[in-house]
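First the structure, which I've put down as structure tokens, then a few questions once you've had a look.
With one protein chain removed, the remaining protein chains of the complex are shown where they sit.
Our next item is chain A:
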Amino acid sequence: MITFDEVTKRYADGTVAVDRLTLEAPTGEITVFVGPSGCGKTTSLRMINRMIDPSEGRVLLDGVDVTTIDPPTLRRGIGYVIQQAGLFPHRKIVDNVATVPYLLGWDKKKARDRAMELLERVGLDLKLAGRYPFQLSGGQQQRVGVARALAADPPVLLMDEPFSAVDPVVRTSLQEELLRLQAELNKTIVFVTHDIDEAVKLGDRVAVLRVGGHLAQLDDPATLLSRPADDFVREFLGRDRGIRRLSFVSGHEVGLRADLTVPVSTETAGLRDTAEPWLAVLDEDGRPLGWARTDDLPASGTLAGVPLAPYGTFDRGRDSLRAALDATLLSPSGCAIAVDDAGRAEGVVTREALSEALDRVAGGAHA
């Protein structure tokens, strides 16, 4: 556990970057520091590994004041990932990853084996191990940065806007990778970002800081979104707060209609009279193929020859209501198809079912 106890940082020029910050980052959880530029996120993070020492107060690592630990020793036990990855341009990828094991005096073979294992773990092609950093894309470099931080298996990981410099698609995959890794590794992670979406996606707990280094609110993401502590937090969360909250509502909250799905082998003749304007057509295995408009169905034959409209799906077990809403927007039918882990349709989510679920959720928490 990392504890900030009344920590203040005043720089030489008088700037108060962090003001009497008190909070805990629990072991095995991701604690996110989020806030506008200049609010003291980086300063706070660096006081954990002593790249900066506090002016007042203490930072404790499992109860031990970090200023009592020799900086290089302390740092070798704390992984650190930054925005530009900070890879050593003159070392091959495998040696970059093995940096801390080398510093700890592991023998070369063991350090490299460990590095290869980690490259695999963060989802990198092992062919890249012999390359230099300039030969990698930004997203790949960032994965190497994560692998390097994990190389000596430190219990603590500090991440300073690690995914801000990559494009949104890569960022999403890196975020998911981090959550997957964290599920396996259970590190104590402090993650800095200025992106509230990233904060609520990754954080077990989110600390919102305001300029001057004051802690405005510390809560789990769902509570943060439903009950912002004050106007600053509310404004920082932005207009999309309602939509974001949907991310924390399970897909199971919404009711399904099984009667709107039909196998592709069904004869069209019997379907033309249904009151429903759209039907979700499934293949033999029950996977969605698309939407058929009932008014346009031919008089005879099966659904196999019918032109189908595009569809959106969401996984009820894994996805949130936000994904369900998104999926309804992708279909001309205005409905989303709920699928299981194997991609088989479980039923259809209609707009009515969705708004019913939204009403229920909105009733549960007053913003």
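Here is the rule we go by: contacts are C-beta pairs under 8 Å (C-beta built on N, C-alpha and C of every residue); 3 or more make two chains touch, one makes a residue touch a chain; residues count from 1.
Here is the rule we use: contacts and distances are computed from a predicted model.
Participant: The hidden chain: which UniProt name fits, "Osmoprotectant transport system permease protein", "PadR family transcriptional regulator", "Sulfite reductase" or "Carbon monoxide dehydrogenase"?
Facilitator: "Osmoprotectant transport system permease protein"
Participant: From the list A:Lys9, A:Lys41 or A:Arg75, pick the residue that touches the absent chain.
Facilitator: Final answer for the missing-chain contact: A:Arg75.
Participant: In the complete assembly, which of A:His90, A:Lys109, A:Lys127 or A:Arg239 touches the absent chain?
Facilitator: Only one listed residue reaches the unshown chain, and that is A:His90.
Participant: Of A:Thr3, A:Thr31, A:Ser44 or A:Thr99, which one is in contact with the hidden chain?
Facilitator: Of the candidates A:Thr3, A:Thr31, A:Ser44 or A:Thr99, A:Thr99 is in touch with the missing chain.
Participant: Which positions on chain A touch the chain that was left off?
Facilitator: 49, 51, 71-76, 78, 80, 82-91, 99-100, 103, 132-134, 148, 158
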